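Of the protein chains in this complex, one is absent; all others appear in place.
Chains: A, B and C, in written order; residue numbering restarts at 1 for each.
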Amino acid sequence: MPDRLTSPLSRALRSWEALLIVVAVAVFIANAFASPYFLNAWNLSDATFNFTEKAMIAFAMAMLVIAGEIDLSVASIIALASTAMGVAMTAGFGTPALVAVGIATGVLCGALNGVFVARLGLPSIVVTIGTMSLFRGISYIVLGDQAFTGYPEHFAWFGQGYVWWVFSFELVLFAVLALAFYILLHRTNFGRSVYAIGNNPTAALFSGIRVDRVRFILFLLTGLTSGIAAVCLTSRLGSTRPSIATGMELEVVTMVVLGGVSILGGSGTIAGVVLAAIIMGLVTFGFGLLNVPGIVMSIFLGLLLIAVIAIPRLLRRRGT
Amino acid sequence: ETKRIALVVKALGIGFFEAANKGAEEAAKELGDVEIIYTGPTDTTAEGQIEVINSLIAQGVDAIAISANDPDAVAPALKKAMERGITVISWDSGVAKDGRQMHLNPSSSALIGNTIIKLAADHMPDGGDVAILSATSTSTNQNIWIEEATKVLPNYPGVNLVATVYGDDLADKSYREAQGLIQTYPNLKAIIAPTTVGILAASQAVTDAGKIGSINVTGLGLPSEMAGAVESGATVSFAIWNPIDLGYAATMLAYNISNGAKAEPGASIPMGRMGAATLDDNNEAAMSDPFTYDKSNIEEFKSIF
Amino acid sequence: MTAPTPPQLVLRLSGISKSFPGVRALSEVQLDLYAGQVTALIGENGAGKSTIVKVLTGIYQPDGGRIEIDGAPVSFPTADAAARLGVTAIHQETVLFDELTVAENIFIGHAPLNRFGLIDWAKMEAEARALLARIGADLDPRLTLRELGIASKHLVAIARALSIDARVVIMDEPTAALSHKEIHELYELVERLKAEGKAILFISHKFDEIFRIADRYTVFRDGAFIGAGRMEDVTEGQLVQMMVGRSVDQIFPHRAHNIGAPVLTVSGYSHPTEFEDIGFTLHRGEILGFYGLVGAGRSEVMQALFGITKPSKGACRIGDGIAVIRSTAEAIAQGIVYVPEDRGKQGAVKGLPIYQNITLPSLSRTSRSGFLRLAQEFKLARDYTRRLDLRAASLDQDVGLLSGGNQQKVVIAKWLATKPRVIILDEPTKGIDIGSKAAVHEFMAELAAEGLAVIMVSSEIPEILGMSDRVIVMREGRIAAELKGPEMTPERLVRAAAGIAEAA
């Protein structure tokens, strides 16, 4: 018996990622024709801000969804982490401490979700709808109608700074996290258990995988990446309001699903999420250059989401 | 070569901003070599405005005139725009000082603050409780007006400000907040809503509660939207400046600054038929006085804006 | 021999075939059912008995063949259609709704309506009570099903089948989970149905039962029709011969019984609702059989040993030390592994390739500091699949695409790869074909010979008797008997499992 049925190359060519690459290239070319401003290094660099923060969370969310769970509280975690940074700033903390506070708040929020889901066995969709209100609610209690402004000057670098030429800090961080999550999901035991849990949690448990621990860690990871995104977003906006990042959870989930991660768990890749992030970024930017209102873009993304999932299913049905 | 001036609004679809766009187009026609890009997010968020600003930067527009959802959050993006040589001014709802070259207030904030209190006080000879129903808690302009209003409160003895609540410029939320005010404060004599969404919702709530005559709704509204409330008596009078003039003036200012007019304290920059804007120490200027509407003149204006 | 009137043919199946991916479950089988007669359908596990039931009740659509009722061709596109044509079934697995009441479970799909067309609850409950009384079940129709044990659930399933006024009644292993008394009441019911002129298809693995109530038989083997006839014309030996295609005692491998030191000692294991006071000792090189009716609680005990369910009291010694097993990971670390009964749900991770299934519990050995090493994984997988003679296109084929027997091999390979001391096999040959079955038996013997301690849970008496050194019989969550050597007779097993006193 051979180890592998088909070469990895031929498999890759028939995969979801191949479809996404085609879509991405098509969107890129369409944009280049539609607007004379598109093919410009600085403009393209600016366009990346449309997706980098969401994509950071989407990597962790992808793993969570592959494991058969979901976290709808990510945007609210951003609000709470940003509020915590604001409080820390008012207390006179410096930039490194602010970053630490933001990330730590994210991890704590993730841990709370993790306890509810992994320890108490509650359904994650409901728990995170609850914590979604709770986390943002705390921000509202702290801030009310106020805002935190006046973050230290160095702090602006995380959301506005450039590492080299057109490569912003956020873009580089996005790439680094993509690589890290690629390794974690596809190259480690932990990643393997995530797939096993997503495909069959009972069999995974019967195979000696500490299912609850894995789930808990996955919630920590979405919390962590939300905390990181909170640092970037707060730095980019230079201020904190409790309404920060409203509705972002749905964009993150859309990105994950568009990236080919099965919402029922069990399959999906980081490469797919990266491509989906780029497609969503290109679409929003391209429409933006044509001054198309954001809501029209979201119709397009909604249709794209349903179409990319429906078309393979319909074709398969006709095939059999 | 035509100048491309972007009129960035808080959200698309709001009557006030549609009217401002009319004014901008009027200015463009008058100037001849101007193209107006009317744009904005579909909901009133800073993030949405930032995406819009980024795409305007990429298009290399000549000027951005913005009514901001958040004075601080949009500032970094606008700073970047200025670095790339784009003229940036704010109008209606301002941007933090370093995020724009100048700000055009529709009127002087002190005047507006005073007007909204006065409109309420004029119709409550015996004094009593009043409450404020504002837009979002982060709206710069509303917050400044409320601040100014509280400052002049001592000049109106007997007028007792009992609460300030926020309807987020959402019709349903504003309605509920107004309802809450009516229930909580049995002696309420007036609701002041310095926002067009809020004043509409509040007058609806007062009508539904059967309190026409005992609670007067006032504040800032559009004649076209408020005609019904004035007719029913829920609102005796309200004020607003002309949004068409505001859009016109903002466009004129953006055009002139982009053509080299210096925006610095004390400078006077022409704005077409609206005269000239004189900048104060914060590079802010006021356009004109608010104008009061009541039964006597509403018919005349309701078809205009 | 003159029958007064020849029995009337009600239902005739001919040339029925049905394939699943990788399995041909039925190939051109035939089956006749007569009014007022009980036809027994006999065949080994996986012979296709339940599949034909599902074809007859509109759950599966056959790939080909004819179904006739009273000589007219019919088809059953849905479960509804089958019921309307007068075919009803008690399915092998209880297909009921935990959140609904007993009465609703009986009547869902055809509940009695009042004159406004609304469900008449009072009437439904009264009718449910009457139906339950008819089968001798003392259940409150208003209880939710979740509150019942498996035997009661089975009675509800029987009542449901009877709630449809059918001409054809199918019973797929109806007695497997019932107690002695309930079984007798079921027999009486079957007699009554016969008298009412219903055509009955009765599926069972118990020969005494078949000889007691059936008038005719039909035998399937590996999805094919082997033969049919009248019960009075056939002996038990002939039926067995037809079922397995060879004589029984050849099936099991001969093995030396080299029983060594104790490996696992369990004492006083209890659980609030599932089992009580379980104790036994297992030795190196031993195969310990666990027998009982389905639902006796054997799987639950095994899962407690494997760290899945937590026992409320009791102790467990492995080798010399007290072992505390709180999770499956700890069980594996202690050298206990469990090959579960429900391959689909608990054993194989469908959606993952073969090699990943095999290495799943051994990842700590194939990886280096948490990072996967594919070459190592393939090596381990290759070693064990070769040993078990796995048939697959490649090691990265999805396990879900394999046949049942090959899936079972993957699951066993996965556990052997952890190099355990104790291996628990729960119904290891359930639903796998004869060839694979022999391979599994062969293999178990080998493992024991290598010094592994083996626990085998099985509901098949020949398998239990053929393979075990010692047998523990469980009934309703308790140990009913421990039998060894000459005590190990089918008779005594059945008596202990059913709770019948020993014959004097």
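Just so it is clear, contacts are C-beta pairs under 8 Å (C-beta built on N, C-alpha and C of every residue); 3 or more make two chains touch, one makes a residue touch a chain.
Just so we're on the same page, contacts and distances are computed from a predicted model.
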{"item": "Omitted chain (choose from \"Acyl-CoA dehydrogenase\", \"ABC transmembrane type-1 domain-containing protein\", \"Phosphoribosylformylglycinamidine synthase subunit PurQ\" or \"Branched-chain amino acid ABC transporter permease\") - UniProt protein name", "value": "\"Branched-chain amino acid ABC transporter permease\""}
{"item": "Touched by the hidden chain, restricted to displayed chains", "value": "A, B, C"}
{"item": "Chain not shown: contacting residue from A:V163, A:V176 or A:L314", "value": "A:L314"}
{"item": "Touch criterion as defined above, residue of B:N155, B:T184 or B:N259 at the omitted chain", "value": "B:T184"}
{"item": "Absent-chain interface as seen on chain C, which is shown", "value": "57-59, 78-81, 83, 91, 95-101, 104, 108-109, 111, 117-119, 121, 142, 146-150, 152, 272-276, 295-297, 300, 309, 476-478"}
{"item": "For chain B, residues in touch with the removed chain", "value": "12-15, 18, 42-43, 165-166, 170-172, 175-177, 179-181, 183-184, 186, 200-201, 204, 208, 224-229, 302"}
{"item": "Where the unshown chain meets chain A, residue by residue", "value": "116, 120-123, 125-127, 129-138, 140-141, 143-145, 242, 247, 250, 253-254, 257, 263-264, 293, 295-296, 298-299, 301-303, 305-306, 309-310, 313-314"}
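Everything below uses one rule, namely that only the chains that are shown with their structure count from here on.
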{"item": "Category of the chain touch graph - line, ring, star, complete, other", "value": "line"}
{"item": "Chain whose average C-alpha position is farthest from chain C's own", "value": "B"}
{"item": "Inter-chain centre distance, chain A versus chain C - centres from mean C-alpha coordinates, in Å", "value": "45"}
{"item": "Centre distance in Å when chain B and chain C are each reduced to the mean of their C-alpha atoms", "value": "75"}
{"item": "Residue numbers of chain B (touch at least two other chains)", "value": "none"}
{"item": "Chain B-facing residues of chain A, complex", "value": "35, 37-38, 40, 42-43, 46-47, 49-50, 144-147, 149, 156, 159-160, 236-239, 241, 243-246, 284-285, 288-289, 291, 293-295"}
{"item": "Sites on chain C touched by chain A in the complex", "value": "306, 308, 327-329, 331-332, 338, 340, 345-352, 355-356, 360-361, 363-364, 367, 370-372, 378, 382, 385, 390, 392-397, 414"}
{"item": "Sites on chain A touched by chain C in the complex", "value": "1-5, 187-193, 195-196, 199-200, 202-210, 266-267"}
